[in-house]
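Shown here: the complex without one of its protein chains, the others still in place.
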């Protein structure tokens, strides 16, 4: 069966948290799914040779490169997977696309709007040559959220009135925890906003199929100095929390909050959508569940249903285990690369595209501008795709 | 025992939903608590004589009046309980206070800021003569929220970083449901904002012990015309949804949302507070529970605790049943009048005062002004009490 | 309106926990419901004159008696409400019925099977003279359980395969907590079995409409000696925990557990029923909720619904507050007396009858015999009503 399938050579840049989970996805995808292309873990890229070699052995990569340009240039690399910090996304992605290599790029697409726009343009141009690109908003591949998207797309929610979404973590709650690169604006771009807010903006736009057209925002930095680990202190130059209100292209309203100071919330990415016909709610801390309220149920039997999204009929689930046997975090990446390989094999553009990534970036940029301007209403410019429509 | 206690004559104006639940509280309070004054249900006021007499018999009131001024003037009335729509609060309350009668007034304090200010001034003046006043933010008497307030006051949460609170109902979700007075601005003052938003602003300020110092807001009306019940349609002139961001006097940030379009949410008044030492969360749909995360618990045994707020040591609970035997909605009113009677008997001012009500009103007014002005940041003026501090 | 209604004189014996909550029900029932008879709180009976008079004033009873026989004999007493410990139920109830007074008797019906049978016979005889009797299994009047019963009765569950029910409390968990009369077999009859097990046996039979036809049981006493409060120790002569398996008359199987040693469970009376078409689940610690799984829902949208049993269409709820405004423990007693007064007024027999109480007693008796006999299967004899059917 799979003998007839071609392989595709993967070159991955970066081998930290995202590198580990992407490696697992590349190794496992064809064991559960039947993509038209089977990934070869060809080359792992990293700056430090020894550490990169160790990671390659650990994660199962055949060879290594310390120069990402060399990695892109190799004949055995057909697809470049970018798992570096955001500051390097643009140059690597654009170079790879120009070299005719498919690209999978971690989120957020870039640290600045200008970079994101350049990337979207590069993707648009490459597309003409059959070169594909995808931004890794993996939460779209949580079966519960993919199912939520289907329900909305099928009209089950009716007209959407409310989206409320938060992404709550707590690892900065203790003021004594030390500085990291994530707290420097020049390296991380922003704080909770880009790290967590990007996910919920994409999720809101994905599930509703609408875009955020304007925002009013407030950001704050609760702990402005932290120990630098050398006996001194460092300045925190990013937001600790970002809250914003928004309007949706379909006429509804939305609220967003991203913080790393919600003590006790470990990874609580929550999304609730209220439509005129039904409502749904999700919490990543219970990622195998979708709450579902069907307005058509008789009042005395109506209530939010706790759907265990582990049925064969749910997106992606058929490839795994029987009902009630849960999936975990890394499955979302396996689903992601399954979809990517299928799109490439079928000659289609995968989603979310770089334009989708840019669309998120434009919202984040509007949030920063609104927050800098006393929360005043700030329109989100239409994206590439929106202009086309 | 209770034979030694004096009685206090109650005159109540209004006999709809709030009148029913207040009557129950006045009838029941001394059966469970031991207030220094025992209420006599002396006079029920209402405009329609027949309906008022029927309500009086149903609810247990001795006599009736169709003119609230006559009710205030009666010698057997020591305390006036105002359960009318908001448009009548100011004139009745001020007249009662000037007549030397204690006042309990339903929330929100008034339909306009000017009225609320006049009421607060009248309350301040009456206080000099030992005349007491209270605004009926009954949610302060939910044992779980009263306990939450105690935990914050005792420092258990540390510094407060986040408040997120929503009040979600769904009874307007269907566009075919008809007009009511609540959808006319001249009668109701505002829509979800005053009806539901007032509760969560007060709850946020009560539990944290802080005030909202500024807001950025967005309101919307999803269904602008509804059947008027006579074959035509009526214009909805109030907000269907109100969302706002705020800053707290202690340096934290807050988000608020009030809507009657959250399909499936029947009475979901939720409040979450994240502090530097602990977090708490509450949902009125599970009003006997408080979620509590103690930051000092070891990481491997830490988690949100589902505290059943039914222990003898919890506020108000000792008067009722053994642990695990739940209380309901109307208990909050019984607690409220127990506290009011005790304050009057002890010669103290009860809480929440008219100034507390005014403080909420000022936030709602700032919300309306911000929403009218493109969500721009709008400071909340300091209240009477704040000026004194 | 209610002026046209007759009154009914109540004489209540006992004024502890059950006396308090029954008093509240008698005082309040006609304020929310419209029973054909309005209760007069005529006489409170208790052995200690001073304490009984104090309780009467507290709870709102007009007069007192220290001899329950005198109470029964009074002309102003039409109904005798028995809130004493179980050892006195039989003699008071039988005397009252023979005197032509309606009877409401707390659960369990009696401390022994022989007493319960005598009571059921007395009730049967009195019925011929239009004298009514009811045993106070108040959990039947939890709206969620009454609704559950309706769903089963309407066939929504199909054939019932499983009932699993537990009643978990924890107040004996600490071995240092002292002796009480509840731990003496001669006074309490049994331990967790009669106190808690009686409720879940009745609930299982009520909700399913079936009877338990046989059991296999195990009981245990974890702490055999406790401080007697006088520096010595006392022997615990009742069960601390009772577990039993059973078969239902409709062919299903059931499990039961009652304990006061389930640390952290305050009042967790849980019932789950699995039918061929649907399932339901309930926990008294969330008594306003019913979990409901409809087998006919499409697999991808199926899940247990959290029904908030606060809709106007739910049993008893229309008399109270809007959706989402919770009811509490004592409401079940108000519902109970509303139903009792309506049955009396309508000349019908109320439920649960003394025969229903006897039916529970027979199960408890079979449990004790099975536990004494190495858990061997023990048939439950058919009750009076069963023989008639």
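Which chain is which? They are A, B and C, in the order written, and residues in each are numbered from 1.
The rule is short, and it goes like this: a residue touches a chain if its C-beta (ideal position, glycine included) is under 8 Å from a C-beta of that chain, and two chains touch if they have at least 3 such contacts.
Values in this document were obtained by computation on a predicted structure and should not be read as measured data.
The residue touching the chain not shown here, chosen from C:97, C:116 or C:166, is C:166. From the set C:275, C:324 or C:352, the residue in touch with the chain omitted from the display is C:275, counting the whole complex.
Of the listed positions B:256, B:292, B:316 or B:333, the one in contact with the omitted chain in the full complex is B:292. Considering A:8, A:43, A:193 or A:287, the position touching the chain not shown turns out to be A:287 (whole complex).
The residue touching the chain not shown here, chosen from A:100, A:251 or A:323, is A:323. If you put the missing chain back, the residues of chain A touching it would be 1-3, 17, 21, 23-24, 27-28, 31, 54, 57-60, 169, 171, 265-268, 284-288, 308, 310, 320-331.
For chain C, the residues in touch with the chain missing from this view are 161-162, 164, 166, 170, 173-175, 216-218, 220, 222, 241, 243-245, 247, 251-253, 255, 257, 259, 261-265, 272, 274-279, 293, 295, 302-304, 374-377.
In the full complex, chain B touches the hidden chain at residues 147, 151, 289-290, 292, 294, 297-308, 311-314.
Just so we're on the same page, only the chains that are shown with their structure count from here on.
Between the contact lists of chain A and chain C, the overlap consists of B.
Using mean Cα coordinates as chain centres, the one most removed from chain C is A.
Taking each chain's centre as the average of its CA atoms, chain A and chain C sit 55 Å apart. One simple way to say how far apart two chains are is to compare their mean CA positions; for chain A and chain B this gives 42 Å. Looking at chain C, one finds that residues 308 touch two or more other chains.
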